[in-house]
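What follows is one structure encoded as structure tokens, with my remarks underneath.
Omission of a single protein chain aside, the complex is shown with its protein chains in their original locations.
Up next, chain A:
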Amino acid sequence: MPDNEPENVPDNENDKNDMNQAPQATTADHDANRAPNVTVAVTGTSPSGADLSGGAADAGSRPSGQALLAPAEMRAMRRAGNMMSLSDLLWIPQAGVIAWLVAALLSGADGEAGQSAANSLPVILAAAAVFLLLAFARLRLNLSAQTLALETGRGARTRLRRDLLAAFAAASPSAPLPGSGEMAAHMGEQVEAVGPYLSNFMPQKVRLSIVPLGILFATACVSWLAALILLVAGPLIPVFMALIGLRAKAASLGQQKELTRMSGMLMDRLRGLETLRLFGAVERTRDEIEEAGTRFRIGTMKVLRIAFLSSTVLELFSALGIAFMAVFVGFSLLGDVTTGTWGAPLSFGAGLFILLLAPDFFAPLRAYSAAYHERAAGLAALETLAELNERLASAQSCEAATASARADSAAASPIGGGPGDRALGGRNLSLPGAGVSLALEGVTLSLGGHRVLNDLSLRVNAGDHLLLSGPSGSGKTTLLDLLLGFHRPDRGRILVSGFDLESLDLDWWRDHVAWLGQAPVLFHGSLRANLRIADARAGDRDCLDALALAGCGELLARLPRGLDTPIGENGFGLSIGEQRRVALARAALRKDARLILADEPTAGLDRDTADAVIEGLMTLGRDRTLLIATHDEALLDRGLPVLEFGRLEASVPPVDDDTQGRDA
């Protein structure tokens, strides 16, 4: 949820790596977009031992979320990692050039040959040129790797969003889905979190599996003892880090909650600031926020003390590894150590060479560990997204079914003609002007394991008005949803002017229905744009007429920019009564409507507003078929036929409508 923006605890271990790890720095800006993924404790926390010993092999116990990544994306990331590794390995010849040059000078300084090869300026310059050329190649490789990684990361995020949207569009509108704020967090931050995981962590993983081995091999060619020093220092690191990381992880679990609570608290209190001020509670609340901040800091530092310890272990071993290497090389050259090589004693050039290589043996490990929190955030996000996809897939409804049916029949009988006479199966359907007749024949429907409608039969003549009444959860809304095609009956059928609803093109059918929901949603945008959702061709005149019919005259007069006034979250705040009226105006713009469905249109409204909404509905319902689900006594007293729900459906567990209602 966007409300719970946690701190991104900075990990300044990225900052101090050598330039080979540039990709890390360059992708660091991703953090900006990845707000709500808690990274507190994971900062600098170790990878688990199992992960490292697994090396680059990303098979094995792969979390379900990773299945969301396309094979091509994984391949591209491996390629980026390979390029980075190659760039790293080019340091071996570079170190070779330095070592050779210096060694040649040393033998020259020894004075035995007088003129060594390296003593002349051209040789030095040539060697420098080779060194620079190699440096250039390394940078070039790194640049390509980063570009590839970033582009693939971007493509993957777009693809994830597109898939999510497609799954969403295929789900029934009445399926229980996460709230809009949560979905926005999934679409935004969760998908973003996959970016750094793909474009930074994955290449680092590849790099970790290649570069240390390459350096080890080059070192071993010179001296087995030196290689042994690296071999001992290297693998020990993950073991210690895993131990410390486990502790940090345990400590961080509690801390994550604290973090969410704290940032949520600031937002929550800011939102209600006016109330706090009116009750003189500002100072007190400020103290509360300060206290929460202190609590959070102490908790975070507790976690960081352990988390930093794991990177300290890494540093310690790499520093000691390098120090031992230097000491070993030094004593070998002095002649105090005579073992460790493949026969001939260690030469100065060879010693300098392996000393120069040593830091790069540890560098990928450090980069990997610094990028590790991206793995945690990325995998968590992928898992969440996979779960959401599953949920969406299980909520697939008649939408998808009819979509495919439509595609089939469209191929079978291409239909021309205007929107008025489009139909399926070759039959031409034109609706009578005065509304449609409805017939339900033995309709049975279960939702979530509960039978909501049981063998319901019903006839409504064209142009009739009918009220649906009964306790909450008795199936009133479900009946309206059935008529809108949001559900398909398990048994029985629904006839619209004699045609089975299932045989109709749902989009076409809905074009002829006007619907007024219980908690009407107004979209971000101008009032005009909100109205024209119902009819894109509506002009200002139509909009104003519709608003007048819905009793919005007073509201319109108050809006600073008339029809152009932005409404919705960031715009002009409307009361719930005003929202209903605007929604009614929207419904009124649907002039082609033959059927009007209204779900609790007066719930939570004061009498005057409720009466205005009812009058508007009645005007709208003239010559049209009208169904209203309602509890409203005043409406029920109007003498319209009432269908009483609930008596036949005693087994249905009641749902507390009260808590589901949205308050403006």
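Assume a residue touches a chain if its C-beta (ideal position, glycine included) is under 8 Å from a C-beta of that chain, and two chains touch if they have at least 3 such contacts; residues count from 1.
Quick note on the criterion: contacts and distances are computed from a predicted model.
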item	value
Chain left out of the displayed complex - its UniProt protein name, from "Thiol reductant ABC exporter subunit CydC", "LLM class flavin-dependent oxidoreductase", "C-type cytochrome" or "Sugar ABC transporter permease"	"Thiol reductant ABC exporter subunit CydC"
Contact with the hidden chain (one of A:V194, A:L230 or A:L355)	A:L355
Omitted-chain contact residue, chosen from A:R75, A:R491 or A:H524	A:H524
Contact residue for the chain not shown (choose from A:L236, A:L270 or A:A393)	A:L270
Selected residue (touches chain absent from view) among A:A550, A:A588, A:L605 or A:L626	A:L605
